[in-house]
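Handing you a structure now.
What you see is the complex with one protein chain gone and the rest in place.
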Amino acid sequence: ACGGGSDTETTSDPAGGSGARATEGTIDNDGILRIGATVATSNVFPENFNVFGGGDSAPGNALFWETLFRISSTDGSKLVPNLAESVEYTEGGKVATYVLRDDVTWNDGEKFTSKDVAFTYGFIFEEPGTTPDENGNLPWLAKAIETPDEKTVVVTYNEPQYTEDLPLSLYFPIYPEHIYKDLDRQNYQDRDPVGTGPGRLKKFAGQQIEIEIRDDYWGEIAPELTEVHLIPSGTAGNIESQITKGDVDWSQGGAPGVVTNFVTMEDHNGYYYYPDGSTRGIIMATHKGPTQDVAVRRALRAAADMSIVAEAAGIAYTVPSITGLDTGIYASMLKDEFKDPMTPDLEAAKKELADAGWTVNEAGNLEKDGTEHPLKLHIQNDNPAEMTTMPIVVDQWSKNLGLKVAFTPLPPDVFGPAQAKGDYELSLWTTNAAGGAFQAFTMYMHTKIYEIGDETADGNYGRWKMPQAANDAIMAITTTPPDQVDQITENCQILQQAVADEAPYIPVQSNGAGGMFTTKKWSGLKEASEIDYFPRVDGYNNLIRTVTDLTPSKA
Amino acid sequence: MTLTVPQNQETEAQILERLDRSPTLLDVRGLCVDYVTEAGNIRACDEIDLTLKRGEILGVAGESASGKSTLLNALGRLQRMPAATSAGSIWYHPGGDEPAVDLAALDEEELAPYRWTKVSVVMQSAMASLNPVIRLGEQFTDVIRTHDPRLGEKEAMAQAGDLLTMVGISRDRLTAFPFQLSGGMQQRALIALSLACDPDLVLMDEPTTAVDVVMQRQILDQVLAAQERLGFAVVFVTHDLSLLLEISDRIAIMYGGKIVEVGTAARLHHDAKHPYTRALRRAFPPLSEPVRRLSGIPGSPPDLLDLPSGCAFAPRCELAMPICHERPPELREIPQGRSACFITNGELDDAERARQQAAASGDHAPKGGESA
Amino acid sequence: MPRSHRTWTGRLAGLSFLGQRLALYAIVAIASVLLNFILPRFMPGDPATQMIREITNRTGAPPSGYQTRLIKARYGDPDRPLALQFWDYISQLFKGDLGVSAQYYPITVTEMIGKALPWTLYLAIFSTILGWIVGTYLGARLGWKPGRRLDAIVTPVSMFFSSIPAFWLGLLIVWYFAYTHGWFPNQGAYDNSLDIDLLSPSFLLSVLHHGALPFFTLIIVGFARWLFSMRNMMITTVNEDYVQLARAKGLAQNRIRNRYAARNALLPNFTGLAQSMGGALTAVILAETVFIYPGIGSLLTGAQAARDYPVMQGVMLMVIFASLLFNFIADSVYVLLDPRTREAN
Amino acid sequence: MLKRFLLIGKVQVGLAIIAVFTLVAIFGPWFSSTVLAMSPQDVDYKHLTGGPPDSTHWLGTTSQGQDVLSWMLHGTRTSMLVGFASAIIGTVLTIVIGAWAGFSGGLADKILNGAILVFGNFPTFALLFIVAAAFQNANWLLVSIVIGGIEWAGGARQIRAQTMSLRGRDFTTALRTVGESRARIILVEVMPHLLGVISPLFLGLIAAGVNQQAALAFLGIGNPSEPSWGLMINWAMTQNALFRGLWWWFVPPGLALCLIGFATTMVNFGLDEITNPTLSSKRMKLMRIFLRDKARRAAAQAPQEVAAR
Partner (left out) sequence: MTIRALDGVDLTLYPGQISALVGESGSGKTTIARLFALIYRPTSGELLYNGTPIRVRGGRAERAYYRNVQLIYQDPFASLNGLKKIRTIISRVVKIHFPRLGRAGIRARAAELLERANMTPTSRYLDRYPTDLSGGQRQRVAIARALAVNPKVLLADEPTSMLDASIRLDVLNLLSDLRETEKVAVMYITHDIASARYLSDRINVMYGGKIIEAGSTESIISAPVHPYTKLLLSAAPDPARYKGSGKPTHEPIADSRPVDNTSDIRGCRFADRCPVAMPKCTSEDLPLFRSIRDSHTVQCWQAEDDADYERASSDRSRTPKNSAKKE
């Protein structure tokens, strides 16, 4: 990955995107950073920053809300202190004690204290207690959250929760108690967010959101940056065109072909792609159809060259290892044989099929014992990159194995429920979540194997029952304190091996954050190796970190 | 309202004398009108020659599709697509010392001063002739004021009111829309309108076919009364020969786009020279004469796209002679009118005619019969 | 009959015509409300389940307990009897409450439509009226003297124009004028940096600049049908007896054309205008998605992508009500124009 | 009448266009697989990011290296299928409802006419949009049923008016007074008279169906695995073809839509010229020629006259 800046040499990394070739800005910097917000097709903003409401909130809310920790983009998703200075787990992971910074103020001038954290976590974890409910589930908290002093918060769980700070850091920012305590939190339309972040809402202009950068922010932000404007960008083409024209400085995402089109269009244009540790892959049903046979699964996996697919997508993503884990982020954890991106092996694929007694018949269907099994690949039709890439996968199966898999894009409403029910043999979805060894395989825990026909499946849509050893390994990770890295790695490698052997899915893409930018006005986006965050517009803390790094381009 | 009824006191001789004295108003020479259609050009008026005197009431009768309306529209320069005057002239004599003008040669702008002040029209369907969305009053005043721009709106309206009263419609109907009047009233309003600019000639195309006999009679009375008072000439087109006989000074009979006979009402009544005229006369049962069995005209009207080479009527004519099938007879002057029949127009000398007639009685029997 | 009396009854006749139309529209409105209520209930899954899955998809994890309970409380109990649900729906509707957006909870649908609708109306009304004026004017010209060279060129060309799907033409125009050449903006109703201020010239100019492409597209695809109907009606009208009579009267050509021919030929085009508003909204909705114009078309497609049924329903209702309103306005104008509806005997 | 209708140039052009598309719908996929040896799904790895028309890909390739021409050929089938199916459904509804209302009179007519008015005043696309969106992933048949089921009101109004006038026409009364049964009057005697109204309605509905389907597919409603013109435009748009300048991807399907619309406009124009001869352009042309000849003749005569004097 790379970033463009006035003082760094531009480089080009085939996997990570391509940076701006020009090193100098061309437009007078007016102190305003304009960020393209991906707002579907409508540029009517929701005028609401209450992220605890039911629906989407306005873009840019990450400039107001911050979490206690943030997750490092390197080092196996370590926690990095943010509003909290540290956390300590005691009593076997059942008690978490947070120490907070004391130089933080809300943007209305009030001081940020432990009661804000207690308030926020209080409504996330709900009523404390020690008796199970009718379903036999214990409440999260054993007792109410304590605030011994302004800087300290003590959370007491009923069970060990070493991993709980990951979701908390990803999704649950701290809210001001003095504002929210008397409000109906869920139904409150927050038009004037009081947060700890650097932003203070200037106004909702009809077609953009104007946010001022306050002086009293606890972090550091370039003094030249006075305002951030969030500008809707209806379609991928529009974002690209706006950036190219200099109307927008930076935007998340990248449409298919961005590396070949957009980046070459203007010297100032740049594009990056940072994997975030999660993976998209083709989930194969282990409960029905020919994919019940592990040989078929492995053959399908070995018969497609995902690097060609990645190239066609043109958004500079990388191909993960055969385990589904990104080869960069998980470099330190991956087994040696899995350290490289997955490669096809056509001969092996054919052999697998033949050995297991499968043939591909005239019609291009798998056949065994005289019955044929047509296959369909279902994907959700609203992702342009996947709409571009999956036909190529299908075509490869056809060219390599003679297998005619029907390419079947479906609208989310049809795809989602049917996938949850396990109706599909092949479907494209997120196979590994971001956030460390546990998160990466969390959906395959034995507790998350669902009966077919169930409405939810927690991601294990293929109903893969991992070997007992692997399941034991993942359970062990949850009870291992985060600092015992070696033990975690060991368990993780057991999981890797299980996935490599049983092929519950075909990893396709190292998911992550792509971004387009121009250095006409602002530069300073850093190399992936230099930073421990993702330069993204959404996701708490990332936006602030990114903005912090930006400096005006030299005219 | 009751009108004075025309008394019909003139004798035929008096009528002829009156016409003789009267200066010529319109002189039509060789007028041809074609309908340009995909199937070919239909000549609906062929070499029409006609002279109209001032104050004359000329009736035009004939079967359907014989070209009556076409002729009338051509006289008023009112043809619309696909009709076009293809030849001939319409000389209008303004009277006094002014030279005659050929109306057929004028373009729309040059015609404007002649329209309505010299020649006005009454069309067959009053309902269709009045603009449904303009109040009656305006339809009067616009023409009055166009031709006499000095008049104010008020005076024009007053004049329009007078005209309406003349035909027995109360003047407060000026504010009405045409659809608020009954059919008879519309027809009368149209007649009033035609007189708005004191024209020399009013062209009337079946102004009474859509109404009842009683209403028809009433309208006619009004037209005739106005005509007697104002002295304009009338060309009156209708199917109804009985009616024409009652009101016209002279009558022209049309057949297949040609005028086949012209004569006074009296002459046509008892001494029609053309077999077609006689057949047409017989087609109307009398009201006061004794009833006898009458017969219609055999065969069907000619197809204008495919006219026979000789006289168009010959295929249906009992008296057709060989020559009738060969070339068309000319429309020639005869005493008290004109005729286009070889038997009566004097084109053939007596001997030749006798020879032809002898030949005809040989194979006699009308040809064609029921050919459709 | 005294004059005052006649106009009085005349007015009554006009009113009763409008009354009938109004009754019809009321029925249409009721039907559409009913449809609007019933359709989402035919759809697979209830809104609450929908919403939960939505959140799961977005965040990668199912919503926490408090969120789930909240969602269920908000989107109604699917087990409540349909009649009662309908009653709730209607009484909310009467209060102007179209519900709450699922996508942008807790923002009300009314607020969202309130921001979007003016832009759509602006596009729809002006493009339709401009297209109508252009088409009708050209049609009247061509129909007055048909068959001339201008007619021979303009008519077939506009025939082709009228067949172009608005959304596709929009794409071509965006591609060429906005992307390739950058002469016009490719999204938005005005410059992002401006505030809505109807008195500021720079705002108004910006609105015009941003509206240029959508207007151009809508007018190109819209004007032709008016041109045909006006042209054909004009040709027919010119052949009417009353126009011939006007000619015979020796009136000035202009007067014949305008007062006699065009005025009467215009009437069907007016009815057409009334009926076209619904269709015009359709074209506008499609065009908005192409031009990323912040109207209800964008709102609708956004809502459909996000399965935001409350917004979809609200927008549909607005579209229907708006087109009924236009119908009614045009009917009223028609009554003014055609005395036959007003003063029937 | 029919012959005259078919002789009009506009009608010939219109029908020819529709015929060509129908043929493509029938034989296109076959042509694609045998002559081009390609299917829409085949990927050309040399054109993975889309390429302009060349000798192998006559209409270029999409951004996933698929052949646009193959897409067009298969898309024509879906689009025309929807066009015809929705037109058949719509026409049947149109006839049944319109003729029933027109013939029965009384209460049945009142109710049916009410329905016609309601549907006629309904912004149909709005309805179509919700209904189609409700049936996610609707295949061509369902889309056709929805389109046909919504688009009948305009036609039914015409048919109703026509049947009412036919019912009042003397010949139907005459048939009653010779003892003919009512059903036979409607089906055998009156129906043929409606053909003149029905056939342009049918054509119009084909175009409407094709267009509505395209509009829906363009908005991403309908079945994304059935290639159709609207889907092509939708994919081109969502996959950024506009910005990337892959015009060959979205121009052909739009042109096809234009042509279908153009064809029906032409046919309807021709029909207008038949029912209202004053609109006949052929006649206008003949008239122009006639007047020109007349002017020439007059010009030729004038000098002769001068000479004669």
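The letters A, B, C and D name the chains in turn, as written, and every chain counts its residues from 1.
The criterion applied here is as follows: a residue touches a chain if its C-beta (ideal position, glycine included) is under 8 Å from a C-beta of that chain, and two chains touch if they have at least 3 such contacts.
These numbers come from a predicted model, not from an experiment.
Chemist: What shown chains does the left-out chain touch?
Modeler: The omitted chain makes contact with B, D across the full complex.
Chemist: Can you say which of B:G184, B:G257 or B:P329 touches the chain missing from this structure?
Modeler: In the complete complex, the chain left out is touched by residue B:G184.
Chemist: Out of D:A37, D:V178 or D:A300, point to the residue that touches the absent chain in the complete complex.
Modeler: Hidden-chain contact among the options goes to D:V178.
Chemist: Looking at the full complex, which residue from D:R4, D:K46, D:K110 or D:R169 touches the chain that isn't shown here?
Modeler: D:R169
Chemist: Just checking the interface: what residues of chain B touch the absent partner chain?
Modeler: On the chain B side, contact with the omitted chain comes from 1-12, 14-15, 63-64, 168, 182, 184, 211-218, 221, 239-243, 245-249, 264-266, 268-269, 279-289, 291, 293-297, 300-301, 370, 372.
Chemist: On chain D, where is the contact patch with the chain that was removed from view?
Modeler: 169-171, 173-180, 189, 192-193
Convention: only the chains that are shown with their structure count from here on.
Chemist: Which pair, B-D or A-C, has more C-beta contacts?
Modeler: Most C-beta pairs in contact, of the two: A-C.
Chemist: Compute the distance, rounded to whole Å, between the mean C-alpha positions of chain A and chain B.
Modeler: 94
Chemist: Just the number, please: Cα centre separation of chain A and chain C in whole Å.
Modeler: Here chain A and chain C have centroids separated by 41 Å.
Chemist: Could you work out how far the Cα centre of chain C sits from that of chain D, in whole Å?
Modeler: The answer is 23 Å.
Chemist: What parts of chain A, by residue number, touch at least two of the other chains?
Modeler: Chain A, residues with two or more chain partners: 235, 237-238, 241, 382, 413.
Chemist: Give the residues of chain D that touch two or more other chains, as numbers and ranges in rising order.
Modeler: Within chain D, residues 136, 220-221, 237, 242-243, 278, 284, 287 contact more than one other chain.
Chemist: What's the complete list of touching chain pairs for this entry?
Modeler: After working through each pair, the chains in contact turn out to be A-C, A-D, B-C, B-D, C-D.
Chemist: Help me check something: in the complex, which residues belonging to chain B touch chain C?
Modeler: Per the stated touch rule, the residues are 76, 78, 80-81, 108, 111-117, 119-121, 123, 125, 128-135, 142-143, 146-147, 172, 175-177, 179-180.
Chemist: If we count contacts the way the header does, which residues on chain C are in touch with chain B in the complex?
Modeler: Contact set of chain C toward chain B: 1, 3, 6, 238-242, 244-253, 255, 259-260, 263-264, 267, 337-340, 343-345.
Chemist: Quick check: in the complex, which residue numbers of chain C touch chain A?
Modeler: Residue list for chain C touching chain A: 44-45, 49-51, 53, 56-57, 59-62, 64-67, 70-71, 74, 101-107, 111-112, 115-116, 178-179, 182, 186-190, 192-196, 289, 292, 294, 298-299, 301-303, 305-307.
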